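First, the structure itself, so that you have it in front of you.
Removed: one protein chain of the complex. Kept in place: all other protein chains.
This part shows chain A:
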Amino acid sequence: MAYLIVTYDIGEDRVNKVRKILKKYFTWVQNSVFEGDITEGKLMKCRLELEQVINKEEDSIYFYSLENRLNYRKTVMGVEKELTGNIL
């Protein structure tokens, strides 16, 4: 398990496909930013799905991983758009 922050920059005609894939695995936090806990296997699966749709010449997706959830602290200025908790 690792905690990941994913950001992406994708051409307009593909961006929605990428967003939809990422949405299955991570919680949406901001435009072009997702984050969440994920297992290694699921991450692989997610990356494979992404590879199918992106154009490797133009698009980029960054994965920032934190080995441990406890090593991460998030502070927000302004509006917190989305909460990542599981009690809704």
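By definition in this document, contacts are C-beta pairs under 8 Å (C-beta built on N, C-alpha and C of every residue); 3 or more make two chains touch, one makes a residue touch a chain; residues count from 1.
We adopt the following convention: contacts and distances are computed from a predicted model.
**Student:** Given the options "Branched-chain amino acid ABC transporter permease", "Aspartyl/glutamyl-tRNA(Asn/Gln) amidotransferase subunit C", "CRISPR-associated endonuclease Cas1" or "Response regulator", say which is the protein name UniProt records for the missing chain.
**Tutor:** Hidden chain identified via UniProt as "CRISPR-associated endonuclease Cas1".
**Student:** Out of A:31, A:71 or A:86, which is the one that touches the chain we can't see?
**Tutor:** That would be A:86, which touches the missing chain.
**Student:** Just the residue numbers, please: which parts of chain A touch the chain that's not shown?
**Tutor:** Counting only chain A, the missing chain is touched by 20, 23-28, 36-39, 42, 46, 82, 86-88.
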